[in-house]
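Complex shown without one protein chain; remaining protein chains in place.
Right after this comes chain A.
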Amino acid sequence: GGWSSGSPLGPGAGAASWGGRAGSYPALSSSLRTPQSSPGLYGPAEVKISKSCTTSWPPSLLPPGVFEKNREQLIRKTCEAVILGTLHPRTSISIVLQVISDAGALLACCLNAACMGLMDAGLPMKSLFCGVTCALDSTGAITLDPTAKQEKEARAVLTFAISSMERQVLMCTSKGTCSVEELQQCIAAAQRASGAIFQFYRDSVRRKYSKT
């Protein structure tokens, strides 16, 4: 991907200028399987819908550790919030994300891939969501969609999942410290950038169906 916005600390001054095609995700492809089999083994009173989400990245020499499990939980809970689970009782939806290359902003990329995969599978959802990463450097300038190098050098890195409904924040995770004003600025910048990502979703789907 690649867009960065340097935004001074003044409110409302950040303008996203993006170079490169918005939404070229060199890092990820997703495959989605929806097994409609085996009901869950969750007791007689209430059969809960289980949605399992596994992420694996090569080379997977070690079994998933606590850090990977945490990522999975973030992605899974975001998907659970949007999927209309009540329409498919006693089923489990398995989302497998395979990382091909990691050039920074990995979690946001996983979220985007997960959403596109769910759209592709035709699962009914309450809203779409997209992932946006913001990196704050030592001067307080916001960089959207940072590279791995920018992430490392940043004072704080915040990843948001923004919903297409009223641009609400579905998921938020932060690394490093930031002030309250900086958080609000990052949320605003992420909400603005999400518009571009949702447009990309629309264009991709349009392209897919116009071919046939």
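Following the convention adopted for this analysis, contacts are C-beta pairs under 8 Å (C-beta built on N, C-alpha and C of every residue); 3 or more make two chains touch, one makes a residue touch a chain; residues count from 1.
Methods note: contacts and distances are computed from a predicted model.
Of the candidates "Chromatin accessibility complex protein 1", "alanine transaminase", "rRNA processing protein" or "Exosome complex component RRP43", the chain left out of this view carries the UniProt protein name "Exosome complex component RRP43". Across A:89, A:124 or A:176, the single residue that touches the chain missing here is A:176. Considering A:112, A:143 or A:163, the position touching the chain not shown turns out to be A:163 (whole complex). In the full complex, chain A touches the hidden chain at residues 66-67, 69-70, 73-81, 127, 158, 161, 163, 165-166, 168-180, 183-184, 187-188, 191.
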